[in-house]
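Okay, here's the structure, questions in a sec.
For this depiction, one protein chain was excluded, whereas all remaining protein chains were kept in their positions.
For reference, chains read A and B in written order, and residue numbers begin at 1 within each chain.
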Amino acid sequence: MSGVDSVSNVSVPLMGFAGQVLSALGDAVIAVDTRNDRRALARIDPARTVEVAKKMFEMDGSRFATATGIDVRDGIDILYHWVFDKVGAVITLKALAAAPEMKIDSIANVVPAANWIEREIHDLLGANFVNHPDMRRLILDDSWPEGVYPLRKDFDQIKDRPPLPPQPPDTGEALP
Amino acid sequence: MALKNWALRKSLWVYHVNTGACNNCDIEVVELLTPRYDIERFGMILVGSPRHADVLAVTGSCTRQSQPRLQEIYRQTAKPCVVLAIGSCAGAQGIFAESYHMGAGVDNAIRAIDPNAIILYVPGCPPKPEAMISAAVKAMELLKEVKI
Partner (left out) sequence: MSHKTMINIGPFHPLQEEAEFFQLYIDGERVVDVDVRISYNHRGIEKLDESKTFDQVPFVVERVCGICSASHPLAYCQAVEEIAGVKVPERALYLRTIVNELERIHSHMLWVGLAGHFIGYNTVFMWAWKYREPVMDALEIATGSRVNYANCKIGGVRRDMTEDQLKAIDKLVDETRRDTEQLVKMVLDDPVLHARLKGVGILSTEAAKAYGACGPTARGSGVDIDVRRDDPYAAYDRIDWQVHVDDGCDVFAKTKVRLLEVLESIKIIKQAIRDIPKGEIDAKVENIPPGEGVGHVEAPRGETFHYVRSDGSNYPVRHKVRAPSYNNIPTFKASCIGAEIADVAITLASVDPCYSCTERMCTAIDSDSGKEMFNFAQLVKLSQQKTERIRKQV
């Protein structure tokens, strides 16, 4: 089971600071679960990630902490974690990169802090970030095969481990 | 004991290699240089190139990416040399043994290119600096016996 998406429906009242932030995003927000003033999770329309990211980035006191990718039944869920330091709030916005293409717009052009984490999520989960300024391998080694995504649920970390590359031949150079 | 062995024993040069570690072992290795443990009183110093080293102090669990580089460094190290596999990670990949990004392990990687490599295991997570000093002293004893 890929875990619980604890997001309920949009008629949950928008409370406190988190409520204000989510209201500002308008109808890009499609479902909301506010916990308390300082913690909230909300699902956003995956076609509008760039617009939402820009609004969040420009809000006073916001900071992009990181993003989490999760392999869920319908694709790869991307969770963007935004921190508002002055009030100590963490607001997590979720957007689904739907199977089978797992495509979602990159926010790295708007939020430089998202550059590396999108590369990492691509490496480990295979989500495709459209228009990423620099989509190169970041975290897996040079010999790791393309198309093998270790953080996916169907990858067993022992059984599905790709074989190590063959030993490079000893050139037989005289050692000092 | 031949003059060469005696001279070798008196001043061991150590090259430190991190093959994918959490840093704890590495900090304790660098601590050996500092006044409290002061490994220089044994004539041991850290050097900047494996070509000058008698001892390879290896930490880390040997990830896939690090493995070829570790092997290259071992090839470049002057022989005879002693490999100190410091910590549980260098010994047997520690708690990371099941991870998908692991290579063959420090000892397997080195023995793949030199089946007669001399490897001293220093267990611990991390080993205490005192344990590392004890290993270093044992390395000196071993090198005493090795023909040059």
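Methods note: contacts are C-beta pairs under 8 Å (C-beta built on N, C-alpha and C of every residue); 3 or more make two chains touch, one makes a residue touch a chain.
Here the structure is a predicted model, which is why all the values come from computation and not from measurement.
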item: Interface partners of the hidden chain - shown chains only, full complex considered; value: A, B
item: Per the touch definition above, residue among A:T34, A:T49, A:T92 or A:S106 touching the missing chain; value: A:T92
item: Chain B residues touching the omitted chain (full complex); value: 15-28, 30-31, 34-36, 46-48, 60-61, 63, 65-66, 69, 73, 94-96, 98-102, 125-126, 128
item: Where the missing chain touches chain A, by residue; value: 1-4, 6, 38-39, 41, 63-66, 68, 70, 79, 81, 83, 85-90, 92, 111-113, 115-117, 124, 138-142, 150-151, 155, 157
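Heads up, the rule we're going with is that only the chains that are shown with their structure count from here on.
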item: Parts of chain A lying in touch with chain B, wherever the complex brings them together; value: 140-144, 150, 155, 157-158, 160-161, 164-165, 167-168, 170, 175-176
item: Touching residues on chain B, where the partner in the complex is chain A; value: 51, 63-65, 67-68, 71, 75-76, 78-79, 98-104, 112-113
